[in-house]
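Just one protein chain is left out here, and the rest sit where they should.
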């Protein structure tokens, strides 16, 4: 069995279950939240299930907010609060903890600029806790933040820069923000994934991340990702699948074209689509037309969530005063 | 027969010919150029063909440059020269002509910002020809340029602003630059359409343009458009069509699934796809991930082409000196 | 007597009074507010005083906020409220009034970009009151907004564009936002002037505004200006004057250099400074190093003030929800 390629653990489990028509052993899935904010906690428990899903052992929390693109400020604040709560559930911090927030991705490519855009909005305090400790009380933790750029811009591997900085700053926790690829257009800019496994090789919009995890940098790494692009071929394939599934459901249409759909070999079909599309569009990733505004909004949601989760005395109302 | 919905006259003719398997009467199609720069001149000659294609009577010149996204500066300059030549073939200017270049679209939405981005790069001279005529010689025509914004930003119809300015400035020619929607992802950011019919209602990325033509503003209007988005449902549908066509070509695969494809009713299929997709993604328009860089490059190509076509004494080398 | 050259009526009266050591006849000056927000209302009542001050007959309200650069959000909100109150005192609006907000200045030159930056943050509603009146209630007036650019960018006089748009939109009131020049560095980015006389020729940072007033466009014009630059020679001169004044105050220093200061002819001195400086720096305007952030903050203050003054049902809290 081949492993499943998607940046979202939630999608990987969905694909497995849809193909195999059964639960994956060694994966615990817990659903929470409501229609506005759906929370799915996936726990990959062993190497076998890790291999099946193409993701390391660990926790993956997905927050899905179908209406996130509607610029509903109350909803955005609620999502930040939920995000903060889920982040806190995965980390263990004390008064003296130093946190380094890393914004991965290319700031010149809007759908890949989520990380740098979040970093811009992080309440950075490490220089004050270090140089002006008297101005700082226990309401604020020592937070620093960096956007290292991408290989094509700097000529330096992102992981080299981060490792170099980690060795100097010696943080207790690294939080890496990254834009992801989803298989479903409706997840784009509406979904946030938090995991305690760090960044996996080859994930992300830029497709050439190296591993960034406790194993490689010696510090726990929380990854926060938002899908901002879909692969055009995957999207076309999934659309066809949705059409086929829809047709199969309609039982009365049991003749000709429709009947035969049931027997389609779906892996063969995806290969076919790739073969047909690639001379025309290559491996094109697409993003919604309104990506500039979506990235701006979601970067506020993620930054607000981080700010209230990392600083014990900072609440949603304070964050708003800084944002203006 | 329903009219065909696309911003490109070239696509409208392709769709007609592919469906009807014959040429459209009253439409003259002339092909020119080479593999790098393909030129197609479509002339819609009468009301019947105009209705069939959903486009007014007039000339539509399409320049397709499959490698335009590759940042090949020599190719980009060649395209600017071809564009200039085709623009000149459609207009009639003299030494005293005043030209108003209008950049349509929303500068806050990258794929809709082509017009404003081109306007930024136009060599504006009207104030000098008016206030400092001695500094200006016959190598330069009187050019002014404006990006009126969109209704959601200004609260004013774009056409109201343009009409107000036209009444004051009294140009001899208006050139309107706009981002368009294509049906094919491979045309996005690789194609330029020039027409002498102005802007049609409902075209463009923002989808709510009012008519901008000699009829509505009393001055000839040349429209220059570049497709920068595709409708996700259209793209999925066209992908399926490409798959089907590809399969049909492979004659040996004459059984089961493949055989039956021949008999698919394609209009029914598009309706089906829309029905299946719309609850998930609405009428979503998508754009390639790298849209920021593409728009920047193409805005240089279009602005350079305009600058050398409008100013008789300005050549590609001079333009480069201004660009830096 | 020569007229006094400054964009601020308050400065013009100060200069007159300092030179002549008496009040100007025909000018009423009223002071209000507190140390944080000082309000000075200058009313120029007749042609004689208008000529002396180099400003048309009318009302000029100056709001000085020395701590405005400190990013104190509470103070910023208070200033917006004061601004709204003063704007309302100068205009007369009803439920059906249509207001056009015009952002003057060059968006490519940060200290001249205040107008366009304010316009970006205006709650624009005219298209809704026109096309979707049922979605709009009496809490919102019909507001539209436009940044016409500057002559060097468009090749079109700003006043031509505005007049063209005014003829189409037929607003009841035009509000023009502009960046100004001050004589004192400490007024830069800390002062807002509101006047009901419109924009005077030659004022503003770009120095080439044409008149924009009820006389030229047929609609009342409120001008809101913020000084963002000082002329380097003026600043040097005023610094020398401050030094001299300071020295004169210190009575014990009655010998040599200091004694003689009293007898300096100050107009001769300014001419001297101009003569000495101009070969080196021309007529250079300077702005504080941190201008990017200051312009951003003040554009929020002005836009918030406008939003709550123009829309009867919109309050400071609502504005904040839109800002995020």
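All chains are identified by letter, namely A, B and C, in their written order; residue positions are counted from 1 within each chain.
Note that contacts are C-beta pairs under 8 Å (C-beta built on N, C-alpha and C of every residue); 3 or more make two chains touch, one makes a residue touch a chain.
Just so it is clear, the structure is predicted and the values come from calculations on it, not from any experiment.
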Out of A:28, A:156 or A:271, which is the one that touches the chain we can't see? A:156
Where C:50, C:119 or C:185 are the choices, the one touching the absent chain is C:185
Check each of C:33, C:133, C:201 or C:293 against the chain that is not shown and name the one that touches it. C:293
Could you pull out which residues of chain C are in touch with the chain that's been left out? 108-112, 184-186, 205, 229-230, 232-233, 235-236, 239-240, 242-243, 246-247, 256-257, 260, 263-264, 272-273, 275-277, 280-281, 284-293
Given the full complex, what residues of chain A touch the hidden partner chain? 124-128, 142-146, 149, 151-157, 160-161, 163-169
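The rule is short, and it goes like this: only the chains that are shown with their structure count from here on.
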Averaged over CA atoms, how far is the centre of chain A from the centre of chain B? Could you give it in whole Å? 36
In whole angstrom, what separates the CA-based centres of chain A and chain C? 46
Quick one: chain B and chain C, Cα centre-to-centre, how many Å? 42
Where chain B touches two or more other chains at once, the residues are none
